[in-house]
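One protein chain is absent from this view; the other protein chains keep their places.
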Amino acid sequence: MTTTTTAPAHPVLAGLGRLVRARETGIAIAIVAVVALATVLNPSFVFSNDGFRDLLLTPSLLMVVAIGQAIVIITRNVDLSVGSVVGLTAYLTGSLFADVPGLPIVVVFVAGIALGAVLGLINGALVAFAKVPALVITLGTMYIYRGINVAWTGSDRINASDLPAAFRELGTGTVLGIPFLFLLAVLVLVYAAWHLRNLRSGRELYAIGSDPSAAQLYGLRVTRRVLAAFVVSGSAAGLAGVLYAARYGTVSSNAGFGWELEAIGAAVIGGVAIFGGVGTVWGAALGAFLLLTINRALPIIGVDDFWQRAVVGVLIIGAIVLDRIAAQRQHRRLVAQREETR
Amino acid sequence: MTATSEAAAPRTFAAHAHPLWRRLLVTREASIIGLLLAVIAVAMATVPNFDSPLTVTYLLREIAPILLIALPMTLIIITAEIDLSVASVLGLASVVTGLGVQAGWPVPVAMVVAIGVGALAGAINGALVTVVGLPSLAVTIGTLALFRGIAVGLLGTTAISDFPDAWTDLARTNITGTPVPVIIIAFAVLALVFAVLLHFTPFGRSLYAIGLNKEAAAFSGINVGLSKFWLFVMSGTVAGFAGVYFTLLYNNARGDNAIGMELQIIAAVLLGGVSIFGGRGALHGVIAGVLLIGTLASALRLAGVTSDIINVLTGLLLVLSVVSASFLNWFHQRRVAALGRRRGRSPGTSS
Partner (left out) sequence: MQSDTTSATTPALELSRVVKSFGAVVALRSGSLRLENGSIHALIGENGAGKSTLVKIIAGLYRRDGGDFRLRGEEVDFHTTAQSKANGIAVIYQEPTLFPDLSVVENIFMGRQPTGRLGRIDRAAMHAEATEIFDRLGVRIDPDRPTDGLSIADQQIIEIAKAISLDASVLVMDEPTAALSGVEVDRLFSVARSLRDEGRALVFISHRFDEVFDLCDTVTVMRDGAHVDTMPISDTTVDDLVRMMVGRDVTEMFPKLPAEIGDEVLTVDGLTQPGVFHDVSFSVHAGEIVGLAGLVGAGRSEVARAVFGVDPYRDGSVHVDGAPLPKSRPNAAMARGLALVPEDRRRQGLVLDLPVTRNITLAVRSRLARFGLIWGARENESARVWASRLEVKTAALDTESGTLSGGNQQKVVLGKWLATDPKILIVDEPTRGIDVGTKAEVHRLLSQLAQQGIAILMISSELPEVLGMADRVLVMREGRLTGEFKREQATPEAVMLAATADEEAAR
């Protein structure tokens, strides 16, 4: 007599099934495969002090930026200004250390993140209140922030000698063999993932991306959430900028150039749908990890690392084609289930 | 709702609600053109050497690729899509030109092949968007990386720069007696073609419909997918041509030629009054937008202002133009509602 859809499946099996099919798992497997392949060809890729350290260190900064970017994309927006934000905050970090000797490292961290937050707030305000698409606004602020960066930098450059040793240690040091920066990135990842999954403010981001007008009807505070998403993205980029200075020691006006497209690519590869409502920060972080690890593995596998970007391009296109096929198949499956019971 | 049918007197209709001057002057395109003229005037008055022929030549030479690619980009954005891969296609075409010449092909042959590669790249974009059904933003972010990657992969760090003088000179010559580079002729022809296509053909009409309401467009017999496909092919082809020109102008084929140019192009198109939402915009505004950014950059550079400030200004212009468009739209909606109350026309609600 009843006509409805699937009866609730066995919860554990269903959960396990979802995990196995999840994009994140696929990316993780791909990472393992790439690392394995590279290690087989050149064991020092992983089995050497520098090898293991670089494996984890290289993607750390992009991971942080990608996490922030994913949060914005989930709300059906995009943030093209993150590269410029990284550049600005990296230079701010260097300048603070150079101009204010003896400044506590914590203060610099706070300043960098705060600057990033403010820059993100500007983006968010323009998007949320002026109702202009994020693509356009952040395209503009990308130019503005980069321009300010270059103007401020002038012909100067921050050098490693300008930065306190302890700070530099952060950038290259390890804890039990694991780079400190990587641990920091993981910390950010774990918190972001927890927040998105378990707090109302996190879940509402997904709702807003899934159907913005329904979100309004539900009474969700869309403006506030979108604003917050951009502040988070800016803050993440700000943090990455500070870490950039710690990692590389040298900061020119070029820092972070092009990072926005890499972060978007990482998120898309990691399963974050460009139209929002779908995806996790785990995926974005894993996507960043995969991207940069492939770049490092290419020369070892024998592919000229000039082909890096082509590989990135193939991955991105592959990811969105896969997403589309999977979404269509799932939709058809769900509709068919419904039809069976009619 | 109550209504009575009117008496049977035949209705007359004015073609336009507003007089011609208003239709021409109170538009975004007019304001950009006005701004352009204002900037030119101020620059000529205050910046030394701005009106020298050499300045004009360098300015036009440099922005020619942007001018060219902005044409098909306008049409693409009007249909509510986007093509972020244009600069990568330009780079790829540049590399192909270089490789072809290096392999001993005659320059015209290398050019044709390079343009063909551009068309193919556009077809790939078009197929992914219309056949597979993927969002163009995501697709072209991917092909931006892919095409650039292939370009860099093919050439590595080397650059090819031994192009025959005859051709590099051609790229740099001006029209005799003027400071205008020859490439502008090609641009003028293309601009005319695209302007006619967009504003005076059924195809052009259909593009606006697609951008505003693609469902209604499909119901009107418009083949939305095919139209968009051709637009991407056009974009790739023109980007290919721009790549050839770029290579000859700078006598340099490199994998990373014109990195980042796509954003300049899009910024100029949006500045020119094209709505990112689709369905709105005109070519004269876009051309003015490109010229505005170029002129501003050139004038500021001559005035000794560093390039970063130019970037800041470009960004500010872009942000201001879209925010003001949004504001004007909001204002217009309120005015329509108020007029509706006064004149008795309902603002489109049905009960």
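Note that the chains take the letters A and B in the order they are written out, and that residue 1 is the start of every chain.
Basically, a residue touches a chain if its C-beta (ideal position, glycine included) is under 8 Å from a C-beta of that chain, and two chains touch if they have at least 3 such contacts.
Just so it is clear, the model here is predicted, and its values are computed rather than measured.
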Of the residues listed, A:Asp79, A:Glu204 or A:Asp305, which one is in contact with the missing chain? A:Glu204
Contacting the left-out chain: of A:Leu187, A:Ala214 or A:Ala326, that is A:Ala214
If the hidden chain were put back, which residues of subunit B would touch it? 1-6, 10-17, 196, 200-202, 205-206, 208-209, 212-213, 215-223, 279-280, 336-337, 340-341, 343-351
Tell me where the left-out chain touches subunit A, residue by residue. 1-9, 11, 14, 198-200, 203-204, 206-207, 209-211, 213-215, 217-220, 273, 277-278, 330-331, 333-335, 337-339, 342
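Throughout what follows, only the chains that are shown with their structure count from here on.
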So how far apart, in whole Å, are subunit A and subunit B when each is placed at the average of its C-alpha atoms? 30
Which bits of subunit B are touching subunit A when the two form their complex? 82, 128, 132-135, 137-139, 141-150, 152-153, 155-157, 255, 263, 266-267, 270, 276-277, 306-316, 318-319, 322-323, 325-327
Contacts from subunit A onto subunit B in the complex sit at residues 78, 80, 126, 130-133, 135-137, 139-151, 253, 261, 264-265, 268, 274-275, 304, 306-314, 316-317, 320-321, 324
